[in-house]
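The complex appears here without one of its protein chains, the remainder shown in place.
Chain IDs A, B and C follow the sequence of writing; residue 1 opens each chain.
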Amino acid sequence: MIILLKDKVNEKQVTNLTNWLEHSGFQLHISKGAHQTIIGLIGDTSRVDMDLISSLDIVDRVQRIQEPFKSANRKFHEDDTVIDVGGVKIGGGHFQIIAGPCSVENREQIISVAQAVKRGGAGMLRGGAFKPRTSPYAFQGLHEKGLELLKEAKAATGLPIVTEIMEAAHLPLFEDVDVIQVGARNMQNFELLKELGQTRKTILLKRGLANTLEELLMSAEYIMAGGNNHVILCERGIRTFETYTRNTLDLSAVPVLRKLTHLPIVVDPSHGTGHAEYVPAMAMAATVAGADGLIIEVHNDPPHALCDGKQSLTPEQFEALAKRIEAVRPYAVR
Amino acid sequence: MIILLKDKVNEKQVTNLTNWLEHSGFQLHISKGAHQTIIGLIGDTSRVDMDLISSLDIVDRVQRIQEPFKSANRKFHEDDTVIDVGGVKIGGGHFQIIAGPCSVENREQIISVAQAVKRGGAGMLRGGAFKPRTSPYAFQGLHEKGLELLKEAKAATGLPIVTEIMEAAHLPLFEDVDVIQVGARNMQNFELLKELGQTRKTILLKRGLANTLEELLMSAEYIMAGGNNHVILCERGIRTFETYTRNTLDLSAVPVLRKLTHLPIVVDPSHGTGHAEYVPAMAMAATVAGADGLIIEVHNDPPHALCDGKQSLTPEQFEALAKRIEAVRPYAVR
Amino acid sequence: MIILLKDKVNEKQVTNLTNWLEHSGFQLHISKGAHQTIIGLIGDTSRVDMDLISSLDIVDRVQRIQEPFKSANRKFHEDDTVIDVGGVKIGGGHFQIIAGPCSVENREQIISVAQAVKRGGAGMLRGGAFKPRTSPYAFQGLHEKGLELLKEAKAATGLPIVTEIMEAAHLPLFEDVDVIQVGARNMQNFELLKELGQTRKTILLKRGLANTLEELLMSAEYIMAGGNNHVILCERGIRTFETYTRNTLDLSAVPVLRKLTHLPIVVDPSHGTGHAEYVPAMAMAATVAGADGLIIEVHNDPPHALCDGKQSLTPEQFEALAKRIEAVRPYAVR
Partner (left out) sequence: MIILLKDKVNEKQVTNLTNWLEHSGFQLHISKGAHQTIIGLIGDTSRVDMDLISSLDIVDRVQRIQEPFKSANRKFHEDDTVIDVGGVKIGGGHFQIIAGPCSVENREQIISVAQAVKRGGAGMLRGGAFKPRTSPYAFQGLHEKGLELLKEAKAATGLPIVTEIMEAAHLPLFEDVDVIQVGARNMQNFELLKELGQTRKTILLKRGLANTLEELLMSAEYIMAGGNNHVILCERGIRTFETYTRNTLDLSAVPVLRKLTHLPIVVDPSHGTGHAEYVPAMAMAATVAGADGLIIEVHNDPPHALCDGKQSLTPEQFEALAKRIEAVRPYAVR
């Protein structure tokens, strides 16, 4: 971390600052120029409150050199993290497709989709029981009933289940859930992240619509700071001015995150594009870009899905796509 | 709402759709062109799930004509809503400045700031007890202790208190809080919004970093759908590519919201700009643009504030600014 | 196109409007509701000035159903356009890598890079002679001298050359250039586009930093409206809030443009990411997503490049990448 002092600060203030920093455990390198003094901090600066220092009277600017995340940082954990979800591994060369409907609608639907995606090659089943919807008047999911149906689908297929949580108070309901998803709108719901850090569940953390990759990693850090290292990161598109797609899928997030962190990275081309017809191109591209997995919406009857039908593949389309993904995997950039 | 059907749909499918829509209580206007059929829906379409209809096989596109929000909509509630917070009114010509520190730090700090902002002309006291911070290693607020100190400051000054909630489970702690703030990162924490809809507390709802004004109104709708009409909307800056300011304060939100809704609108120039030196210009501009109030960070010792010191005014600066705001109020555009 | 009239318009105004529209050659479908009248226009609405109609007193809103671009529209030209650049074809199944340095620096540099990229498998040579730089104090290119050196490199290798134009007045200098590039900052330099429409040169049109895909196609339309159909579209990243990458490469532009237009589509992963280390992943991903080509920066000595060295591959890296691209091409989604 580098601290740039303002022009013409008095000597005593500088000494006060440097004493305080040294007492805080940092090694300092001070460079005094004709006009500007620069202080370099050596040590674990991830725990330093930059806002605090940058608001000091004599400080002009503070610049980080190191990343502010630590547990998630590849620099301190060189090897890829491999997460084992009930025997299904993801990360470190293990690739998984998580597939299923946007919402769990009824027993027949979820079980038939689960069987179909398993046949198609999916390693896990997704399905929403609690649905975050912009409008209070839109379908909000089946809640507990939905979770029950997911468990039945798991029993019928053996697929681990992935489903979204919207509030820490619901945690007891998620005991039998294999992977708990934190949706884009809750990526910075820090209270929820802290509580998930207290569990040992695998967390699928989706990037927020307006969040940087650094903020995504800081949210992972919230979970990991609690002792839970089972975090899967998910790129699902960010909000831009473009309107032909629902969001702008930022695929470069894959190689960037690969460099910054050891955590597994999955891509959601369904929400990323919002249109079933664009899902295959983006799913294939994400695979080749080096993702550890994909999360794809599949519905037995997309036109009648209770949410997001427009972006869902049919089981047949999914099966065809999964084969192409399997074929292209050896070419992935890692 | 207008439904555009695809080219060459068969007659039977169209009849199925129109029958279903009529049974759902809508009056229809159907226009059959050589290539395209257009269905106009008359009725309360705010409760229609557009995604559902647009995903139907025969539907090309769905376009709303009416806004999807209803309780918050000025069309159905022409007069400005006036909210009475313990005798302090806001909205409908009543203007209030909400001022105070980013975080409650200790008794002396909060009480002295409260007295200072009261002297300066503030109508309510703000102060964070639960702080949403990007990093798990940054100061997170004094929690219950902070709420207690706020109550002491209220007792000392008579100012109603405004403070942020981060989780519905904390609601019991907020019983004596006058205005509960929902922060930008929780604007679409729908579970929290629903629970706040069950209370009769005044809610200060901040716009999310990447949320449209329509989404802000839909989040207000979540609260109002529960029966709680005491909602104050807050523009606090959106995320763009510009870096000289912390966020981009979207002041045009004031006249746009004024037209769309009857709810009071306040502006936060402190978070909107992130720099104390830009706060006066934006506070004055917001006042003239027609805001019903402002929320301004004030700290007795900004350089040593535990968070956001950079954007806090000193009590002296606040007092000077409040006078200028008072002077310019008669020129506000309404 | 659909025109929604305001509530309570008088009959005479409506008749005036409909008469005018019919005289303008449109077939109309009028649907009168209890509150709102809707007029549907059938005909070539790409030449209608929406702003003009939407500003009429009695009009509430105008919504396009058809795209506003015509020459570039796949609906009116189903087959992929194949462009022949001096014997090198692109589009309709023909895939080309355009490679070379950001800037032409000197004879030795451009000829050695040209030979290297040819060996590596590039089909065309890129190199900047006129460089758009944010700062007037940064290196601006060798201008005429740079164009001369490009021609020498073409003579030495047989590779067609691609280079950027910054002003229509420079056109005479570009007589021997095979593909004229319009950079992102000039995508809406309409005077330049019009002049290029008068030539029969192939134009490589890059998407602007804040431009939608529809605007990109409208800019192509400017060129095509002049009679020049040799347009190649280029996705090179848009500006967002993310800072780890120079821009956010919007790879979903590939399948979206594929659907909307018949023109060839290339992707620039060098500018899209801004870092050589992320280029391979994004180049591979773009190929699999169905791009017709790539444009990649290659420099014999990236650390000493006079511009954009950070994002340039070495000839060795390029050759290795080109082989991987060739291998993955059969898996491309089309």
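By definition in this document, a residue touches a chain if its C-beta (ideal position, glycine included) is under 8 Å from a C-beta of that chain, and two chains touch if they have at least 3 such contacts.
Keep in mind the model is a prediction, meaning the values are calculated, not measured.
Undergrad: Just name the one of C:Val9, C:Leu28 or C:Ala225 that touches the chain not displayed here.
TA: The single option touching the absent chain is C:Ala225.
Undergrad: Among C:His77, C:Arg107 or C:Arg239, exactly one should touch the missing chain; which is it?
TA: Only one listed residue reaches the unshown chain, and that is C:Arg239.
Undergrad: Suppose we count only contacts with the excluded chain; which residues of chain C make the list?
TA: Chain C touches the chain not shown through residues 46-47, 49, 51-52, 54-57, 68, 130, 132-139, 166-170, 185-186, 188-192, 194, 208-210, 215, 218, 221-222, 225, 238-239, 302-310.
Undergrad: May I ask you to list the residues on chain B that touch the chain which is not drawn?
TA: 210, 212-214, 238, 240-245, 248-252, 254-256, 259-260, 272-273, 277-278, 280-282, 284-290, 324, 327-328, 331-333
Undergrad: Please give every residue of chain A in contact with the chain that is not shown.
TA: 2, 4, 27, 29-36, 38, 40, 42, 60-61, 63, 65, 239-241
Heads up, the rule we're going with is that only the chains that are shown with their structure count from here on.
Undergrad: Please indicate which chain is farthest from chain B, where distance is taken between mean Cα coordinates of the chains.
TA: Centroid comparison gives C as the farthest chain from chain B.
Undergrad: Quick check for you: compute each chain's CA centroid and the global CA centroid, then name the chain with the smallest gap between them.
TA: Looking at where each chain's C-alpha mean falls, the closest to the middle is A.
Undergrad: Using mean CA coordinates as chain centres, what's the gap between chain A and chain B in Å?
TA: Here chain A and chain B have centroids separated by 27 Å.
Undergrad: Two or more other chains touching the same residue: where does that happen in chain B?
TA: Counting only residues that touch two or more other chains, chain B contributes 239.
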